[in-house]
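Pasting in a structure now, in structure tokens, and then I'll have a few things to ask.
With one protein chain withheld, the remaining protein chains of the complex are depicted in position.
This part shows chain A:
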Amino acid sequence: MFGVTMQTIYLLIPLSCLLGAALAGLLGWKIGRRGAHTAAVLGVTLSFGLSAFVVLPDVLAGHHFNGTVYTWAVSGGIPLEIGFLIDPLTALMMTVVTFVSLMVHIYTIGYMHDDPGYQRFFSYIALFTFSMLMLVMANNFLQLFFGWEAVGLVSYLLIGFWFTRESAIYANLKAFLVNRVGDFGFLLGIAAIYHYFGSLDYAAVFAIAPQLLGQTLQVLPGADWSVLTLICILLFVGAMGKSAQVPLHVWLPDSMEGPTPISALIHAATMVTAGVFMVARMSPLYELSETALSVVLVIGAITAFFTGLLGIVQNDIKRVVAYSTLSQLGYMMVALGASAYAVGIFHLMTHAFFKALLFLAAGSVIIALHHEQDMRKMGGLKKYMPITFLTAWVGALALIGFPGFAGFFSKDMIIEAVHHSRIPGSTFAYLAVLLGVFVTAFYTFRMIFLTFHGKPRMDEHTLEHVRESPAVVTVPLVLLAIPSLIVGWFTIEPLLFGRFFADSIKVLPAHAAMAHLGAGYHGLGPLIAHGLQSAPFLLAMSGLGLAYLMYVRYPELPDQVRARFRLVYTVLINKYGFDEFNDKVFAAGARAAGDALWKVGDEKLIDGIAVNGTARAIGWVSAVMRHIQSGYVYHYAFAMILGLFLLLTFFLHR
């Protein structure tokens, strides 16, 4: 079209975001606020437009692309390249990422209106979008790692955006370090791939992978591990960091220290979805290792259930949403572990819409209340903020999987998929995701009721100034509410039961969860009808109902429950003690080790004994030798004669 090749368009999609970031960041002082947001928004708009209306239709028409952009480096004859793989999975991710990002960009114009770091913020979020696009568009592990670390970096910059706040700069360092632990595993996984496959190119790796079945590596004497399992688990460690799976989930709730638009961007479109996307992308590898799938399944299930519980005791509105993200990421991982990769990606997509919506709605509430985030000081806002209220309800219903809403289709399919899975750990996972539905509904509506219903609990002054947010805030809310409601209707069939992912995702016949789902699917209507009488629906409704009883009908109840279950409450409010453990064992332990090695190793042993000891020894020897230098000629003459005598003796008796 118009002589522009698809390759140019592929390049243009990430680069327009990068250009927006560069203009806003480097020239922000010159082009001003309006210039900065114009540059960033235009860049992302272009990316979204091209992704959704050019690349996606093109891919659906069957035009895939796998090619190199440039050779990054060559070493040992093996090229390391930057290149794109454009297939349905990538195209879907690109569309979701750029759409949510665009909404966040527009919303930011309103939300960050008074912030002195306005231009810097736009630069960061555009850079974030660029990084995520490079990640999902990669056709090789090198570029995947580039994007992987780049989203980690930008999240670091964004969480610490308000860098004068001690809590923010603690949270961003923590986020970066925890992610680095994941990346450490990820990088080792890449090194293993490089070693065993001799290439970092997806296509080449996937082609050779089946030949590596049965190959083992002696990790420790007597411990021979399957190479493929090792690789998959190492890669998954990376995914645990980015997608915040237990025990590497600790950074995510703290990431709430960043401005709200970032939370939406991190939790919905970029960063946390990276791990889920990666595992789906690597399905040809994971399919070959049942052990790895089982690990994914169990870790996902633990995350889904136990982090959900934490959401119940939070009072900070953003933190409730954050814990719900953790829990939902667990759901996605469970789907992947059950070999229902398409369902995992499907939930990733629906979740992107309703989670972005919930965050932006929470942000809308927060600005209306002058940066108040404590739900105990909210209540009764439905009167004052009708659009926020309605859209938040849509998001909440989608999150709890109310039949017909986007989240319903994806979550129901996950539960069904695990039900059919025969992987070790699937029974536990099934229970976890099922009970998780109740928990989700309870904390979600606890939040909704505390925020929008009941009596206002804020002070008079604040209440007087509460009003609905401006259009730059509410328009993105509405635009996100629409897909949160309807996106499942027309995507479930092609994504799950059609051939959409046929070329992107590989499932072995032995892992038949998807096939079972397909056999049980008879169209949208029957699915919704069935959903209304299934166990998850009953669980969700009882969670919602309990929340209604506790936070609307009998507001005194929560305090009594808390007093009754003191121990449970203490465990939950301390987040199972992960943070404390990490601080006391890892952080303090590393500092203690550093101190010991420095003071004892370097200063006492090496410098004290070896270096200065040598100096002292030389000093001592020279002190002794000094006595020989007496200055008397006859001493010297005697020494010479003695020397001569010794030499003569030596030569004569040789």
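By our rule, a contact is a pair of C-beta atoms (placed from the backbone, for glycine too) under 8 Å apart; a residue touches a chain by one contact, two chains touch by 3 or more; residues count from 1.
Definition applied: contacts and distances are computed from a predicted model.
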{"item": "Hidden subunit of the complex - UniProt protein name among \"Aspartyl/glutamyl-tRNA(Asn/Gln) amidotransferase subunit B\", \"NADH-quinone oxidoreductase subunit M\", \"(Fe-S)-binding protein\" or \"Sugar ABC transporter permease\"", "value": "\"NADH-quinone oxidoreductase subunit M\""}
{"item": "Of A:Y10, A:F84, A:Y194 or A:F408, the one touching the omitted chain in the full complex", "value": "A:Y194"}
{"item": "Which of A:L42, A:I169 or A:L212 contacts the chain that the document leaves out", "value": "A:I169"}
{"item": "Residue among A:Q7, A:T71 or A:S622 touching the omitted chain", "value": "A:T71"}
{"item": "Residues belonging to chain A that touch the chain removed from view", "value": "70-77, 145-146, 149-150, 153, 156, 160, 163-164, 166, 169, 173, 176-177, 180-181, 183-184, 187-188, 190-192, 194-195, 217, 219, 590-591, 593-595, 597-598, 601-602, 606-607, 610-611"}
